[in-house]
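Removed: one protein chain of the complex. Kept in place: all other protein chains.
Here is chain A:
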Amino acid sequence: MTRFQTAFTANRSALVCFITAGDGDTAANLDALVEGGADVIELGMPFTDPMADGPAIQAANLRSLAAGTKTADVLRMAEDFRERHPDISLVLMGYANPMVRRGPEWFADAAAKAGVDGVICVDLAPEEDQDLGPALRAKGICPIRLATPTTDAKRLPRVLDGSSGFLYYVSVAGITGKQQAAIGSIEENVARIKQHTDLPVAVGFGVRTPDQAAAIARVADGVVIGSALIDIVAELGNHAPDKLRELVSSLAKAVHDARKDPA
């Protein structure tokens, strides 16, 4: 079994947690997420121009870069995480330019050596897969694609072709950290996507509370939390781990137990 298969088991939904690398004490923050019960970690690679992100994650990117975070540092954080947590899925998430700067083969090789399971490249449309996809697949790393409310039935196969690991359903046409979609629309879209693929479908954008997370966990294979965690790092800096662990524990319980409720 791959780590993704372990994370997305059939009988419960998985909790996927995003934080930006180099923002605060990343190693301690990552440990807190795992201790809280995260099944998949998305480690954000900071970029000067995070054009799909809202104010919270934009600010996290800039804090990280201002602290001097380099690509080599992000890869080292991933490698150290893999040593401490051999069983937790690890995904690098970010924008195309930092990933392709030294060539796709260089990046895929470095990510594989760091023990990364998957890569989400926000601005690499399936139409431009040649820039990263073949290099990742050659190293056994899953290119994880995003589907959105605007990805219609005609386009969905294009998105799924070459995707692996899981599919990230962005529930809101918008940027990160904004309002949440209605649960009815999420359920409908996840069901529609699952007619076309056996990949697990994780749902993100705008999820902040255990109640929201539980509602999504009843209809999707995974729930992604990002901005709510970033807000804690923004507020507490190097003292974020305790609060992160606390929030992730409540989210993990909600997500993992959602299907046990007599809903």
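Note that in this section a residue touches a chain if its C-beta (ideal position, glycine included) is under 8 Å from a C-beta of that chain, and two chains touch if they have at least 3 such contacts; residues count from 1.
We take it that contacts and distances are computed from a predicted model.
Of the candidates "Phosphate ABC transporter ATP-binding protein", "4Fe-4S dicluster domain-containing protein", "Tryptophan synthase beta chain" or "Glutathione transport system permease protein GsiC", the chain left out of this view carries the UniProt protein name "Tryptophan synthase beta chain". In the complete assembly, the contact with the undisplayed chain comes from A:131, out of A:105, A:131 or A:187. Listed residues A:27, A:96, A:112 or A:236: the one in touch with the omitted chain is A:96. Of the candidate positions A:29, A:71, A:164 or A:212, contact with the unshown chain belongs to A:71. When you scan A:175, A:193 or A:228 for touch with the missing chain, the hit is A:175. The missing chain lies against chain A, touching residues 47-54, 58, 62, 65, 70-71, 95-102, 122-125, 127-128, 131, 145-152, 155, 159, 170, 172-175, 178.
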